[in-house]
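Note sheet for the following structure.
The complex appears here minus one protein chain, its other protein chains still in place.
This part shows subunit A:
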Amino acid sequence: MKRLFLGAATLALMTGAAQAGSHLQDTSDKRIALSNNYAGNSWRQAMLATWEETAEQAVADGVVAAADAYTTSENQATEQAAQIQNMILQGYDAIVLNAASPTALNGAVKEACDAGVTVVSFDGIVTEPCAWRIAVDFAAMGKEEVDYLATRLPEGGNLLEIRGLAGVFVDDEISKGIHEGVAEHDQFEIVGSVHGDWAQDVAQKAVAGILPSLPEIAGVVTQGGDGYGAAQAFDAAGRPTPLIVLGNRQDELQWWAEQRDANGYETLSLSIAPGVASLAFWVAQQVLAGEEVPKDLTVPFLKITQDTLDEALASTPEGSVANVSYALEDAQEVIAAAK
């Protein structure tokens, strides 16, 4: 009995702390929906799992009344627009959105705003001004890869670029950053570029096809989900393994650790954490609570270095992708930084 009372008191304290600043309203009767356009890879699966965890805890703690996740089956903007309209009709107070298109959903998003629904987009953001955007500076991510290579290979050399899915915003941004980096560090030259579609097997195939025509490669710049495939293609062709920048997938980290133990291999791994969904959840909660939140927020990418490799590998489930779950305090920090 005493424990129960203590627990309740702690909970009350915590709720109180969460609403410190006193101008914030109670959101315990609010309902939040996740509109997700795609679930067909390990990153999205980890994203959905993090959302579920965060949502369950938040509902149990009485922070919100509901936080349900919905995923469209065909990754189509029209399908997702219909899904958003259904959410408006269902009376959700906020929609957290990973969008199939930056522009094609603007009409549906505007309808939601007009109906008084808060829309927070993340990862796949929308350009409609009434929505909030939690974006990653993908160009900076690309540039950081080349900056890192410059510290490791001061002599420079030939680079192979593995891009993502052609025609997608994220692919263009990361590639832009990489090319900016190469322009700055002119000891590097990109001698080949292939599209790996952010998938190990596609990347492996594309790299195996271009390798015979390439000179010696000093480094491989990637976009995530393609580093292990590239390593396998180099191995199959009997070429020395270059410095491959990785993208936080568990099989990449595992391979890195094996190489490090075998021959002291050093590299860098960076990508967006799927847990960004939990950050979007807390931002939506803060907006509902009446906090003044700037429309454009930036989330840092998750970076794994030689020193943090073992730690990251230990905390990443086998076959998944390295992740962090964001808490309310992280959201408040991000909001404060944008103000």
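In this section, contacts are C-beta pairs under 8 Å (C-beta built on N, C-alpha and C of every residue); 3 or more make two chains touch, one makes a residue touch a chain; residues count from 1.
Basically, contacts and distances are computed from a predicted model.
S.K.: One chain of this complex is missing from the view, so tell me which of "Class I SAM-dependent methyltransferase", "NADH ubiquinone oxidoreductase 20 kDa subunit", "Ferritin-like domain-containing protein" or "ABC transporter permease" is its UniProt name.
M.R.: Checked against "Class I SAM-dependent methyltransferase", "NADH ubiquinone oxidoreductase 20 kDa subunit", "Ferritin-like domain-containing protein" or "ABC transporter permease": the hidden chain maps to "ABC transporter permease".
S.K.: Give the residue, chosen from A:S193, A:Q259 or A:Q306, that touches the chain omitted from the document.
M.R.: Touches the omitted chain: A:S193.
S.K.: I'm checking contacts with the chain that's been left out. Which of A:A115, A:A183 or A:A236 qualifies?
M.R.: A:A236
S.K.: For the full complex, which residue in A:T50, A:Q80, A:N98 or A:Q250 touches the chain that was left out?
M.R.: A:Q250
S.K.: Can you tell me which of A:A49, A:L297, A:A322 or A:I335 touches the chain that was removed from the display?
M.R.: A:A49
S.K.: By the contact definition given up top, give the residues of subunit A that touch the hidden chain.
M.R.: Listed in rising order, the touching residues are 39-42, 44-46, 49, 73, 163, 166-167, 192-195, 197, 199-202, 204-206, 208-214, 228-229, 232, 236-237, 249-251, 317-320.
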